[in-house]
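Quick one: this structure, given as structure tokens, is what I'll be asking you about.
Here the complex is missing one protein chain, while the rest keep their positions.
Then we have chain A:
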Amino acid sequence: MKLTKTLVASALTAATLIAGGMASAETLRLGVEGAYPPFSKKEADGSLSGFDIDIAKALCAELERECELVEQEWDGMIPALLANKYDAIVASMSITEDRKKKVDFTNKYYDTPTRFIAKEGAQFELTKEGTAGVKIGLLRGTTMQCYVEKHFPDADIKLYNTQEDVFADLVAGRLDMQVNNTLQAIDGFLNTDQGQGFAFLGGNLDDVACLGEGTGIAVRKGDSLTAELNAAIEAIRADGTYKAINDKYFAIDIYGK
């Protein structure tokens, strides 16, 4: 009996080792989104482009790994990572305490503020009372959902699957305001034809507990990939690759302090 057990155990160990060895040689799969311009968007031919996409590719080059970009809708981002559909998320994900319960994060790779947008000249007061019954649209499963549900619990909160749908309904008049990343809002909406007549409302939101401490790459808990990616982020920061990508999309340095 004992011998059988030992044999089985060693066979299992060997199998695990082989599988582990194979895994490291496998392609690195990165989860990305495709409806969050200029961070990620889908071209007419179905290919992906944007800041996140370029960063993902640069990190792969730095790690000298074969990479595969896996497209995933936003609200399934973390579940799909946990279900091993890919190995890391490069999709403008803010580093928050809530998410840290589920995944590990690398250091930030950019940090930009979050703000509300409404019709130009709209007079909404951004307080609990001022937003009672106000229709606020936002992307499901984001830091903004945490923020709005916490600070404006009486608002009529509408959750969307993609940021593009939020803008569509803001234009259609189904929403009084929406909230998201300022850079995404400027390039993805305010500077487009669709966004004419809309403007930021109030200042940058402030709540680290909900909004997090910058945008990082999410990795499964305990994965050694975190350290590798951190080194890679530092390397592309140092050798100018990051700056080149940054300047391709933005007039300012979005890395933050």
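As a working rule, a residue touches a chain if its C-beta (ideal position, glycine included) is under 8 Å from a C-beta of that chain, and two chains touch if they have at least 3 such contacts; residues count from 1.
Please note the rule applied: contacts and distances are computed from a predicted model.
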There's a gap in the complex where one chain should be. From "Chemotaxis protein CheZ", "Arginine/ornithine transport system permease protein", "Sporulation protein YqfD" or "Copper chaperone PCu(A)C", what does UniProt name that chain? "Arginine/ornithine transport system permease protein"
Residue in contact with the excluded chain [from A:V32, A:A56 or A:I78]: A:I78
Which of A:E71, A:D111, A:D169 or A:D223 contacts the chain that the document leaves out: A:D169
Touching the unshown chain, chain A contributes residues 75, 78-79, 82-83, 98-99, 101-102, 137, 140-142, 145-146, 149, 158-161, 165, 168-169, 172-174
